[in-house]
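Shown here: the complex without one of its protein chains, the others still in place.
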Amino acid sequence: MAEFVQLLFNGLVEGSIFGIAALGISLVYSVLKLVNFAAGDFLTLGAFTTFFFATNSHLPFIVAVLLSMLLGVAISLILEFIIWRKLRKSGAGMLALFLVATGVAFVLRQSIALIFGSNSRKFDIDQIKTFEFLGAQIAQAQLAVLCCASVAITVIALFIKKSTIGKNMRAYSDNPSLASVSGINVDRVIIATWTISGAFGALAGIFQGTVQGQFTNGMGLDLLLSILAAVVLGTIGDAYGALIGGFVLGIVMELSTWDALLGGIPSTYKPVVAFAVLVIVLLFKPEGIFGVKARKI
Amino acid sequence: MNNLILEVNDVAVSFGGVRAVNGATLDVEVGSVTSVIGPNGAGKTTLFNLISGATKPDSGTILFEGLEIHNLLPHKIADRGIIRTFQGAKVIKRLSVLDNLMLGGQDNPGDSLVNFLNPKARKAYEVQCRERAMELLKQIGIERFADEYAGILSGGQRKLLDLARALMANPTLLLLDEPFAGVNPTLVEKLLEVLHALRSKHNLTFLLIEHDLETVMNISDRVIVMAEGRVIADGKPNSIYENQAVIDAYLGTRKASK
Amino acid sequence: MTQPLLKISNLEGGYGDIKILNGVNIEVPENSIVTIVGPNGAGKSTIMKAIFGIARVTAGTATIIRDGKEVNVFATKPYNLSKIGIGYVPQIENIFVGMTIDENLDVGYIPESGKSLEELKESMYVRYPDLVSRKKDRAGQLSGGQRQMLALARALMSAPDVLLLDEPSAGLAPALVDQLFDELVRINQSGVTILMVEQNARRALEISTYGYVLDMGRNRHEGPGAALAVDPEIVGIYFGKRNKG
Amino acid sequence: MKKSKALVLAAAIAASALLVSTVPANAAGVDIRVGTVQPMSGAGFASYGTGLANAAAFGVTSVQAAMTAAGVGGSCKMIAQEDSVSDAPSVVREAATKLAKSDKVNFIIGSLTSGASLEVGTVTAAASGVIGIASAASSPSLTTFKDNDTLFRTYPSDLLQAVALVKAVSKANGNSSWVTVGAINNSFGTGLATAFKRAWIKNGGHIGGTVLWNAGAASYDSEAAALVKTKHDAFVFVDYPDSFAKLAPALARTKKWDAKITFMTEAFNDDSAVKTVGASLMNGIRGTSAKTNGTDAAGWKTAFTKAYPKNPGTFVDGSGFDAAVLACLAGISAGGTSSKALAKGLRNVGGVNGGTAYTWDQLTAAVKDVAAGKPVTYNGVWGYTKFDRAGDPMGGAFEVWSIKDGVILHDSKQDVQF
Partner (left out) sequence: MTALMQPGFWVFILTMSGIYGIFSLGLQIQYGVGGILNFGHVGMMALSSYTMAILIISHGINFWIAAAAGVAVAALGGAFLGLTTLRLRGDYFAIVSIAFSEIVRYVIYNSDGLTGGVQGSLAIPVIGENYPSYTDTWDSIMNRARDILTPIFGEIADREFVMAIVVWITLGILLLIVSRIERTSWARVLRATREDDEVPAALGKNVFRFRLQAVIIGSVIGGIAGIYWGLESSLLSPDDFLTLVTFYGWMILILGGATKVKGLPIAAIFFGFLYGGSRFFTFWPFSHLDASQRAYVRIMIIGIVLIILMMRRPQGIFGKRQEMVLE
């Protein structure tokens, strides 16, 4: 039992980080039809800049986090203005956008390495402090991340559901051509999308750095495929789906190692389990967990 | 011998809790022109999707030439001889107009990769298919676009191409989904002539969805009226105008009073 | 004649390299219903698409009177057209199918309308009571007629001076066509000017103040709607002989 | 090009003449060309690769300076330092091919991982006049690899390392104790883990369990749970500091892990490693590493950091330095540029044929000896340099170090000898 609770908790923590990163990717995809392969590197950037602000510049951690999120947003917007906007105007398809995103990922990843070096970093956060819950050791830093991430996603999901700009975003992803002729400020929608994606990308990176205690410039890339799996699992474009997709993936990956289940799969197979879950779910629900079967017209 | 080519028995299907077709029963006689009319959302297009296999029914049966087809995949149903057109006139935009038509060719040996090693058979068919396609293009008057991307055609021209492509497939039963909507009246008449010629020559059966009542009344042997997923009336064109259920559900009082 | 609310002069344009409009002139007086008819490929819908930046404009002007001042339509970004009083209902895909009915209305609202969101929404639900009970449903679940009503309501949420409609009756059952044209008259009576493109030429012209017949991207005929609807010459050429009787 | 070709030719003629007459070599001097292949830009390995590449460059300049100081002709130059991104064999192959065919180097130092180093071996075996020196490869595969004697390494084989670990663990816990082995799931980790397990069982011990973890895993908590669940008197972990820094907190959180019964490898015999993981988590951890006598490793580190202030600094840096120094010395000693001559040179300066022992701060004297045709024993900064027939460093002493309050203690009483 204790082990189950432990694995479940670990899975939830990881899942919440997947979820928060997945949200940005999911939004960008549904609004801009862009599979943002550079998203992983925004995670790395967020963690490294937070480290820089907090540890090198001795700013309070929360200030460092906010500054990093701002930076993530700024870079997302700069890329929008110098690259994505022009590409969309030239009528570039999904694949062209995707390839440019890999190009952006190359540039971003190498820039981070060039600026911050290849050494690993860690935040000045106590990783060890735990309390016992049902026999499981719950790490305080992890619990904090789980709470913050879940709250952040819920808030953003509510924002997307209720606010004017959120509704406009959904309208744009639903039907871009109609949106642009029905008084929706398309530029503002796109800026909002990049803002959320940039800020949440950085936040996910900071959370991952917090949970693991240590990170290198390969962090984002290592997580990217799992995050993409979470996006698809929770149905592309669904904010809550991103969180649920992340949770499902995180929990399944952790629980797969439990001996009570089929004797436990070696933990080196965790990524295989994650992808297998993705494939199996899609076989039964081809449009993801939250997908709706559409009426053919 | 049964002269019904198509029998739809108590077919139902729903999407996300909404019953699109709700126990529809109808049949089509060999060589007839049958029109399906009805208000929007009555389930007409869904009915077509069911017959052509694009949608699987939740319950009910569909028989074509006396054999069940409702569990078959769309291409199997097409192989049996039911060919359809689409409401929005679907053309393959990035294929040439000619290629769009040649897509309709049936039993093309070139469709099978095994015949890649048998170029003789492939090419013979291809030449024959191309000739036939060009002939049809001339009939619908867009042969000058043969080698252009179909994506450059206007809405009306796409309708024509969609129809011609269906004819390429030598159907026994042709399902036409709003073939005349958005086509200007002069062209509609030309189309009707083509269809009439085909009907008399090949004993083709037509089942069509159409909103333009005058056209429907002119060409149909029989009219089926659908509303809310069911058949609410079925009979000779003239009888429809007098049917109170049809007036309520579809025509509206003003039209009927005319 | 006073200055028209919306004026399109010598409009030329099309898609990519293909030219569809070859100099179109349309005038829409305030509080009128103006209908554009003509055969396939005449460029009817292209006029509206040109105004909304979907089709390319190569020459010509379009102006609208807003608060007594003349505003250049082509110099306004498509999503700002609602702010200068132009509403638009495209022919297809004219609602957000993945969003609820209520949200569709929210999205159509702009603060520049000068009215409150709640007030406008309320008036829409009064106008289209069918929609009230389905507020929380996804718009994709609506039937064709309801969709068209929702599309109209969505466009009206910006409280436009002029409403542009692209084939509003296309694909509607006859009974619904009647309802629709009745509704358009009502909208017009409430003070909204209408410019529409229609295949169902006769019905549309019957309710129109003025009509234009377009062919090959040019003005061919024009005149008061009712007169145009029965002009034998025009009927013969453009509406097909069957429609005569 | 023409000039250097002529020089090489002259050197070759001179060398062949010398082989007969055994007169001291290198009056004319040889131009030794060195290149490195290391993962410098990819995720995960970049800091190791960069450190090794920098250290190699430092080694080359050190010998060059010594040559100048000793008045020995010729040169030793770092020609190019190629990046292998993440050490994928195909990329290593590309980089090594460039060094061998375009840059015409005599020595390729690298790459980091065993698989990648074997790829270097494939290139050197096919080319002529190029020797590969792997700087961090520990896989036994390198020993058996058919490299035509063109692939050497400055890092001990897992087989050697495993025996040292076995000795250290059995000394602390007894021969028949239960050991749980944990390793990073790459060739470094699994190779040594497997070698250790075999050696441990042969030694009469028991294995309580084996847990592997992926380098870039999203979390390490389930791995930690699996580790502490096993029956164990001691842990043996084979890992890099970067990934252990993520595992260690997870282990600590289980409250069932004791650092004092944990044995690790030389990767953690390094201040930066202790800093990466955190001193509190490392308290009491013991480990083995190769030991060389008389080398001022700390002094070297200071000198290296001064020369390369931006160097990321990892435990393995010294191995790259040793490889470069050996390459340059071997070049001087070889008196020719054929693969055979260079290989012979490497053995000649690594101590196989005896000779005076020199360390990194005595290079001028070493160069003088070598140029005079004498064999020397270069005692590496990092470990052994005495190459056996397969090009592997032969065993000597391993030290057992331990960490207390962030300080690495070297207690020679615990050392294991072969």
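Order of writing sets the chain letters: A, B, C and D. Residues in each chain are counted from 1.
Note that a contact is a pair of C-beta atoms (placed from the backbone, for glycine too) under 8 Å apart; a residue touches a chain by one contact, two chains touch by 3 or more.
Remember, it's a predicted structure, so these values are computed and weren't measured experimentally.
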Given A:Phe4, A:Phe61 or A:Phe106, the one touching the chain that is not displayed: A:Phe106
Residue of D:Ala69, D:Ala126 or D:Ile201 touching the missing chain in the full complex: D:Ala126
Residues belonging to chain D that touch the chain removed from view: 1, 36, 40-41, 46, 49-50, 53-54, 57, 79-83, 85-90, 93-95, 97-98, 100-104, 114-116, 118-119, 122, 126, 139, 141, 145-146, 185-187, 189-191, 310
Absent chain, residues of chain A that touch it: 29, 35, 83, 86-87, 90-96, 98-100, 102-107, 109-111, 113-114, 118, 225, 228-229, 231-232, 236, 266, 268-269, 271-272, 275-276, 278-279, 282-283, 286-288
Hidden partner chain, residues of chain B it touches: 52-54, 73-75, 78-79, 83-84, 86, 90-95, 99-100, 102-106, 108, 110-113, 116, 122, 125-126, 129, 149, 151-152, 165-166, 168-169
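Operating definition for what follows: only the chains that are shown with their structure count from here on.
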Innermost chain, where centres are averages of C-alpha coordinates: A
Inter-centroid spacing, chain D versus chain A (mean Cα positions, whole Å): 39
Chain A and chain B: spacing of chain centres that average the CA atoms, whole Å: 47
Between chain C and chain B, distance of the C-alpha-averaged centres to the nearest whole Å: 31
Contacts with 2+ other chains: residues of chain B: 16, 18, 88
Junction residues of chain C, two or more chains touched: none
Chain C residues touching chain B - in the complex, by the definition given at the top: 18, 39-41, 92, 141-147, 167, 170-176, 178-179, 199, 238-243
In the complex, chain A residues that touch chain C: 164, 167-168, 170-171, 174-175, 177-187, 292, 294-295
Residues of chain D defined as touching chain A within the complex: 40-44, 46-47, 50, 185, 211-223, 225-226, 241-242, 245-246, 249, 252-255, 276-278, 280-281, 310, 312-313
